[in-house]
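Report on the following structure.
Excluded from the complex is one protein chain; the other protein chains are retained at their positions.
Then we have chain A:
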Amino acid sequence: MPSATVNNHRPRELLSLLASADPEIKVRALREVKNQIIGNRTKKLSFLKIGAVPAVSGILADSVDNVIDSNCNNDNINNILVQSAAALGSFACGFDAGVHAVVDAGAFPNLFRLLGSSNEKVVDAGARALRMIYQSKLAPKYDFLQQKNMEFLISLLNSNNENVNGLGASIITHSCETSLEQKALFDAGILRKLNGLLEGGSLSQRDASLESLATIFKNNPEIISKFSGPEIGRPLSSVIDLAKDRYPRTRLLACMCLIVIRNTSPLFLQDIGIKTKLIHILLELLDDSGQVGDEAPFAFSSLIAQKEDLQELALEANAIDKLLHHLQKGSLHPRRYEGILLALADMCSKMESCRSKFLSLQVLNLVTDALTDDSADVRTAACICLKSVTRSIKNLSAGYFMDEVIVIPLVRLFLDPSTSVQVAALGAVSNIVVDFTTRKSIFVQCGGMKQLVQLAKSMESAVRSNALWALKNFVFLSDNRLKESVFSELTACLLASLICDPEPSVQEQALALVRNLIDGCINSIEFAFAEDGLILAAIGRQLQSASKAEIGIQGMYALCNVASGNEFHKEAVMHQLFPLMDDKNQSFMMKFLQSNDSQLRAATVWAILNLTCPLSPGASGRLEKLRNAGIFSQMKNMVNDPCVDVKLRVRTVLGQSMAFGNN
C-alpha cells in the first residue's frame, strides 16, 4: 500500500518531477501520478489539461528501445516501463478523453512493444494498459485482414500470460465488425483457441472468451453453425453451462453470447426450457448491485425485443413486477435506470396483456418521475417506455393517459436540449393525443398544441416529422373547434410549405395531417381552400413528384376527402389531377393505379369513386374526362386485382359508371 506521504504533490509539481534526469525520481513521480488518478475522473482531467499524457508517453518512448535488448536487467529501466505503462493505462481506463490523449501522444505502438520484453512485469503492464484502451470505442481499429496482424493476434492468444491472451480476446471484441473479419478469424482457427480458454481457462479468460465469441458470432449464422458442429466438440453446451456459473459477470456474458446466437440463428436455442432459463437468469442478475446489474436489463431487452413468444414467457416469469420493483428502489445508477426503463418498454411494445399488467400495478408515476432525470439517456428511455405503454388502444379510448400528470412533463421535454429526448417525447405524445374522449383540450391548455406547431418549424427533420405526426393524431376525429385552433396556429402557408418540405417523411406527415383535418363534418373541407387554395395546390404539386408510395397514399386520401364534398370541391380536385386543358402527360393517377403498393391503388380508386359518384350533377363530365385519360381502361384491367379491397372498389366504380350509359 502506498504510504500516506506519497500522494502529496500537486499535478504541476509532478509534471516537473517527471522530467527529472534521475530515474528513481521519475519512477516515484510516475507511481504517484498513477495513484492519484486511479478511479478519479476529475484528477485524470486535471492531469490531462496540463499535458501529463504526452509527458508520460515521452518517457515510455525514451525507454522502450531497451525492451529489445534482452540483456537488460536494469531495474530502473524496467520500473520506468512498468510505471509509465500503468499510468497510461489508468488514464485510459473508463475515460474516453484519456484514451484519446494516449493514442494522440503516440504511445499505442510503444505499449505493444512492451509485450516483447523478457521481463514478465513489463509484459503484464503493457498488456493491462492495452486492455484498458481496448475497452473504449476510441481505441484504434485492429486490421485482422492483414496477415502479420493475424499472426500477431494468434501469438497473443497462444501466450501463457493471462493478461496477454486476454488482450488478444479484447482486441477481437473491440475490432471485429464485418463478416469478412469474422470469417478471417474463423479461418485462422481463432474459435478453437477461444473455446480452449472457455473450457480450461481462468475466470478472466472465460469472460474474455465469451465476449469475443459473441462478437464473432454476431449476425453470422454460418460461423455459428460451424461452431456448434461436431468438429469443435460441444462448445454450445459450455456456454450454456457458464450461464449458470457462480460468478455473476460470467453468467451475464454467457447469456449475452447465447442471445447473440439465438438472435442470429433462430434455429438454435429454441427449446422453451432454455428460453425460460435465460429470462430467469437475467431477471435474477438485476439483483447484482454493480455493473453486472446495470447491464443485465440491456441483455434482457436484446433477448425479448420484437419477440412476442419471449415477452409472453417473461410475463409469466413476473418480469414486469420485478423490473418495477427495481425501479421503485430509487437512486439508481443512470445506466441501470435507463436499462430498466427500456426493458419495460420492450416488454410492453407488442402485447396488450403486458401493458395491462403494467398499468394494473398503478405505478406509472415511476416512469413519469424519470422524465425529469438529469441524464438525457434516462429521459429518453422514460419517453420510450411511455410510448410503448400508450399503445394500449383500450386505454387511449378511455382517455386514461390524457392527464396533466403525464402530459405536462412530456410537453416540457419538447424544449429539451437533446434532440433524441425531444423526438422520444414526441413519440409518446403522438400516442397520447389519440384520445377519443372530450379531454383533448387538456393538451391545448397546457400549451402542447402550440409547442407542436413550433416544433413543426424545427431545423431537425426528425423533429418536424414527429411533431406533424403528433398533430395528425391530435386532429383525428376532433371537433371542428379544435381543428380551427390547430389550423389557425399552423396557418395554411406553413402547412403548404411542409407538404413540399425537402424531407419525404415530413411531406408524408403533413399530407396525413391535412387528410385528417378535412375529414369529419363537410365544412372541414374548407381548410384545403384557405388562402386561395394554397394547400390543395401544394397537394397536387407534391403528388406530381411523390418520391415514395406513402406520400402518394396520404396525398390521394386527402384528395379523396376533398372529393367527397360538393361540386365545387370535386371540380377543384379534378383540376389538381388534370392541371392542363390539353393534358398529354400521363396523370400521376395512372402511375398510382399501376403501383405495386395496394394501399396506393386503393386510395386512388376511392378518389375516382368519389369523383364519379352518380348523385353529383357534374359526375358525367368528370367521368368523361377520366375515360379520355385512359383511367377507365386501366381500371378494367383491375377487376381481378390481387388485393380484395382494390378489386371491390374498382368493381364499384365500374358499376357506378354504368349509370351514365355506355362506356
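Just so we're on the same page, a residue touches a chain if its C-beta (ideal position, glycine included) is under 8 Å from a C-beta of that chain, and two chains touch if they have at least 3 such contacts; residues count from 1.
Here is the rule we go by: contacts and distances are computed from a predicted model.
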Review point. The chain dropped from view, which UniProt name applies: "Glucose-induced degradation protein 4 homolog isoform X2", "Centromere protein O", "Mitochondrial pyruvate carrier" or "Cell cycle control protein"?
Key: "Glucose-induced degradation protein 4 homolog isoform X2"
Check your understanding: Per the definition of touch given earlier, which of A:Ser170, A:Ser430, A:Gln507 or A:Ser657 contacts the omitted chain?
Key -> A:Ser430
Point to revise | Residue of A:Phe358, A:Phe578 or A:Trp606 touching the missing chain in the full complex | key: A:Trp606
Exercise for review: Can you work out which residue in A:Ser349, A:Gln422 or A:Gln507 touches the chain that's missing from view?
Suggested key: A:Ser349
Point to revise | Given A:Leu30, A:Leu285 or A:Ile384, the one touching the chain that is not displayed | key: A:Ile384
Exercise for review: Could I get the residues of chain A that touch the absent chain, sorted low to high?
Suggested key: 301, 305-306, 342, 345-346, 349-350, 352, 384, 387-388, 390-391, 393-394, 396-398, 427-428, 430-431, 434, 436, 469, 472-473, 476-477, 512, 515-516, 518-522, 553, 557, 560-561, 563-566, 570, 598-599, 602-603, 606, 609-611, 613, 615-616, 643-646, 648-649, 651-652
